[in-house]
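What you see is the complex with one protein chain gone and the rest in place.
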Amino acid sequence: MARILVVNSNSSKVFTERIERTVGKYSSASHDVTYVNAAAGPEGIDSALDIAVSGVETARAISRERDAFDAFIVACGNDPGLDAARQVTDKPVVGIAEAGILFACVLGAKFSVLTLLRSEIPLIEEMVDGYGLRSRLASVATLGVSAAEAVGGIDSLYDEFRAAGQRAKDEDMAEVLVLVGSIMCGGIERQLTDDLGIPVLSGIVCALKMAEDLAELGVQTSRAYKYAQPAKQDRLIGYDDLAAVYSGAKGESAPESD
Amino acid sequence: MARILVVNSNSSKVFTERIERTVGKYSSASHDVTYVNAAAGPEGIDSALDIAVSGVETARAISRERDAFDAFIVACGNDPGLDAARQVTDKPVVGIAEAGILFACVLGAKFSVLTLLRSEIPLIEEMVDGYGLRSRLASVATLGVSAAEAVGGIDSLYDEFRAAGQRAKDEDMAEVLVLVGSIMCGGIERQLTDDLGIPVLSGIVCALKMAEDLAELGVQTSRAYKYAQPAKQDRLIGYDDLAAVYSGAKGESAPESD
Amino acid sequence: MARILVVNSNSSKVFTERIERTVGKYSSASHDVTYVNAAAGPEGIDSALDIAVSGVETARAISRERDAFDAFIVACGNDPGLDAARQVTDKPVVGIAEAGILFACVLGAKFSVLTLLRSEIPLIEEMVDGYGLRSRLASVATLGVSAAEAVGGIDSLYDEFRAAGQRAKDEDMAEVLVLVGSIMCGGIERQLTDDLGIPVLSGIVCALKMAEDLAELGVQTSRAYKYAQPAKQDRLIGYDDLAAVYSGAKGESAPESD
Amino acid sequence: MARILVVNSNSSKVFTERIERTVGKYSSASHDVTYVNAAAGPEGIDSALDIAVSGVETARAISRERDAFDAFIVACGNDPGLDAARQVTDKPVVGIAEAGILFACVLGAKFSVLTLLRSEIPLIEEMVDGYGLRSRLASVATLGVSAAEAVGGIDSLYDEFRAAGQRAKDEDMAEVLVLVGSIMCGGIERQLTDDLGIPVLSGIVCALKMAEDLAELGVQTSRAYKYAQPAKQDRLIGYDDLAAVYSGAKGESAPESD
Amino acid sequence: MARILVVNSNSSKVFTERIERTVGKYSSASHDVTYVNAAAGPEGIDSALDIAVSGVETARAISRERDAFDAFIVACGNDPGLDAARQVTDKPVVGIAEAGILFACVLGAKFSVLTLLRSEIPLIEEMVDGYGLRSRLASVATLGVSAAEAVGGIDSLYDEFRAAGQRAKDEDMAEVLVLVGSIMCGGIERQLTDDLGIPVLSGIVCALKMAEDLAELGVQTSRAYKYAQPAKQDRLIGYDDLAAVYSGAKGESAPESD
Partner (left out) sequence: MARILVVNSNSSKVFTERIERTVGKYSSASHDVTYVNAAAGPEGIDSALDIAVSGVETARAISRERDAFDAFIVACGNDPGLDAARQVTDKPVVGIAEAGILFACVLGAKFSVLTLLRSEIPLIEEMVDGYGLRSRLASVATLGVSAAEAVGGIDSLYDEFRAAGQRAKDEDMAEVLVLVGSIMCGGIERQLTDDLGIPVLSGIVCALKMAEDLAELGVQTSRAYKYAQPAKQDRLIGYDDLAAVYSGAKGESAPESD
């Protein structure tokens, strides 16, 4: 039985409870899923600054629980702190946008990512670029509401979701839609699938499946190159919780080139 | 309980039995996995011609069983016929190279694909290009043996695998390795992980996990655009089994642009 | 005098006769051009499945005549089976979309490809990606009619061609248009050139010129890497005609890297 | 007279003093340059985790001084927190790797970035990707020493710098070298220029010039899209200093698309 | 005190005087800026042919003054002859489109270039491609007037500039605008900044700043590879002024690979 930790990257307990209520029903009976949120940082994540702060707090939340779980999920549509999180634990860490996008790749040629604000488009595009999948991206489709407005409930936003999805399908030639919000699941993805006639994936559900898979396979994040943990004698002032990460690190795991 | 069909794209029963023996132990008890091979075509897949022929035969094999399974796996490292297969059934179809590559993306910045012949490098590179993930590819690493030689048993090739993987890690800066052969699993991936110190994934195992996930989620291949099934009155001479695919197709599912 | 074989990739004799009538007048008196169609497969090519099946049947048609011709043309706007065809003969094989696109490159900065259905857009885009020329593609412009409807005669579709071409020029900034259908020649390309004020190329005519050129130069398809013919003892069950391809193959023609 | 704040992204006062001593002599008499370091976070920046933590602390350092300066410099070779920093002040913020790379573009076709550890290569490559300049990157050349070792003094590392630069020039065809470390200036760049026969730029010096230029021009960071500051009622728990950023934000500055 | 030569690439003295009047006020008192125009070639630069001719004449103008200045500016929005100019002097040469684009990169995620004619779009796009920055380009926005019409005065075109800029911001999601015309400065960039609410840069002003910076740093164009001056005994018939460039050249400055 795999133990999965879902970290809501924002600091809102209300949000975490919503995630648990909606995501809970998707997990296999054979796995044990726990939900926490970042202990600090913004209550809603709308900007590059929010992403940076939430990213560190997400890594901290994972670091605190690094020995107690077999896989971790970063539950925010911007996948904040994913790289940092992969350095605080050897266990797999999956982002919900990342997982939604990867699953979308097997269902159609092009996907659109559905998010809230138009100002997030460059942030989402750069994230997809980072995953190397820009050529598969039909568009980033937006609803025109902020995270604060969305917390009121995605149910009341259904018409906006549907209209944005329809435009992505008709105008941007999206074949698959990916919902990257952490609370964008629980039925809305199925209703949209029926109404739009194309598959609509919930990123957090895909992440849950992928985390379970990786935990079952027993694989770990690579320590070669990007996620290497350099041996450090430096202090990490004000972040004692994270400093422990470096203890036991044995320096570069990759050979020098000459 | 999801029913998964694994199609060995080559026509060798011996190969299919090897796949069943090695892959069988990875599937959840809660799912039902069946193994078949292409009824015709090459016994080993080494070239563009082999891929084309095997691709059609793989689509035929899936077409014959389209009503009996919840998800399908194309079990050959070149993912032959994946696009065609996605038109003969509404159910998800996953390629083993595709799945291995997608899973590798969450474990490191760059992956190398490990395959048999140097002449396959352009074919594998073009396949990865097609998935949009060339920027994540560190290299295609090769062993220098043909499919015919490999069927003798991958166990006897362990040293070649290990040397190719070591070069990929040291020289090409691969952080993750993906084994894309249909029989490259059953323990070799774990042994290589231990010996090389980076995660080594077996594509067919990743595909099995992903097919189970998609079947559980109940999602289907998109019928918008790329995988649309045009309404046809044409005959499909000599391929009556596939012609049935078009019955019931309702023409373009995507609206015209003006 | 070069002998050229034009293979209509679909199985319709009516289509082949149309091609012969319209293309015939473009060939040099000094060359000998023969027209055949695939012996099996779809009568019209509209989908990924059609492309896969027609591709194999195209390779078979070429394989049967491999000793009788100096160059081969794959006559379908999706260039089905081009890679496979290049393995069944040492002589040059040219696709009509490929040739039209290559010729377009010397006449303007960006070209649009004109095809029938909107659902073909991803297939054409991926084909152009495969040729490496996506950055030169202004758009894939579509008429909104199926292959079945088009066989009735492209003359009756002239207004649709013209409107699609005008949109490509005005909105997508196409400087050259490429007609990739095998029957899209015989005068329509000149009429469109006059009416639209930009060069309009017929892919099949460009392919005819290119095949004549390559035959005159006496060059052959490279056997290094991608189109290498591995030495095989495997059987190619159900495809005896193609199995002969491998006889005489001497294994990888490229040296191993170490 | 422009006021420039140079923020050493790590928390080491020793490092900051070194930067001030070496960089100080490059600034115009007509400008006023102040040097601070991050109040918390790692003393040396070697990994993705360090970058994330230092990024937030860099944004905080800039936020504290947002009203007192005309331009800001992020002084670390990984440009940590550059995006976040651009949201906490309207004034221009320049990264030293960014500035070095941009200046290199006018001196040669390809540049190499010189950094310390081989494990940093993917991080630097992804940073250059983010700036859109991967096609101009000849290589990331590394010395094979950690930040902790480097603080001892770059003078003692001169031979390593020279050897790495020579390899970049000869093997990777670099035409320009960019030193991205915050203390990699003060003469070493000129000595390397003389010894290697190609221009060698110090990123921090380029950043100083660019910050002075932007301050003189009176331009500000764009608030459209990527660096928009959404109007928020959310709390930013534990980061009160940054929460002030959102006061006065007026929501999306870009019009909705429909 | 650095001596900067601004070369108006066209042959119009009127234009040069306009440039001097508007640009003059931006230069530091501490530098000495001189303005000349090409001695021959077109009076306005609108086409690929104009760019080629003006490019050679720009290189000639710089060659004549190669010993008298510390840095050079190519003052035309198409940066004509920039590569050639970098071979006739060791001192830095900066293009005004190039400088505007590089500065734009630090102020927002995407920029639009504002130019005159729609037919220039491919030329500008290819120029941006050449700089490697296509992924940062939101669009090339055009006013629809020729260079001849523009010389009448950009003041009378303000409404067209504003409308084109507004469309770039709203429809193409430009976060920064770059004016690449040599006379597009002198206040219009500030007025547009105020009216459009996003930073608007004048390329020629950015180039002036960058040229001053490079002159102060004392760096030179790289002579490795692209800008190498091969030792030549050839005559350069009809271009004696340029032939002198090769005197003293010592052949390839880069080592052969083996």
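Chains: A, B, C, D and E, in written order; residue numbering restarts at 1 for each.
Following the convention adopted for this analysis, a residue touches a chain if its C-beta (ideal position, glycine included) is under 8 Å from a C-beta of that chain, and two chains touch if they have at least 3 such contacts.
What you see is a predicted model, and the numbers here were worked out from it, not measured in a lab.
For the chain left out of this panel, the touching residue among E:L5, E:V23, E:A71 or E:A84 is E:A84. Here the missing chain is touched by one residue of D:A109, D:I198 or D:L242, and it is D:A109. The chain not displayed touches chain B at residues 121-122, 126, 129. On the side of chain E, touch with the chain left out of the figure occurs at residues 11, 39-44, 46-49, 51-53, 55-57, 59, 81, 83-84, 86-88, 117-119, 121-123, 126, 129-130, 142, 144, 146-148, 224-239, 242, 245, 251-254, 256-257.
Chain C meets the missing chain through residues 30, 92-95, 98-99, 102-103, 105-110, 131-136, 169-170, 173-176, 190, 193, 197-199, 201, 205-206, 209-210, 213-214, 216-227, 253-255.
The rule is short, and it goes like this: only the chains that are shown with their structure count from here on.
Remark: among chain pairs D-E and A-E, D-E carries the greater number of C-beta contacts.
Centre-to-centre spacing of chain B and chain E amounts to 51 Å, using the average Cα coordinate of each chain.
Spacing of chain A relative to chain C, judged by their CA centroids, is 43 angstrom.
Residue positions of chain E with contacts to 2 or more other chains are 109-110, 135, 173, 175. In terms of inter-chain touching, the protein chains here follow a pattern that is not a line, ring, star or complete graph.
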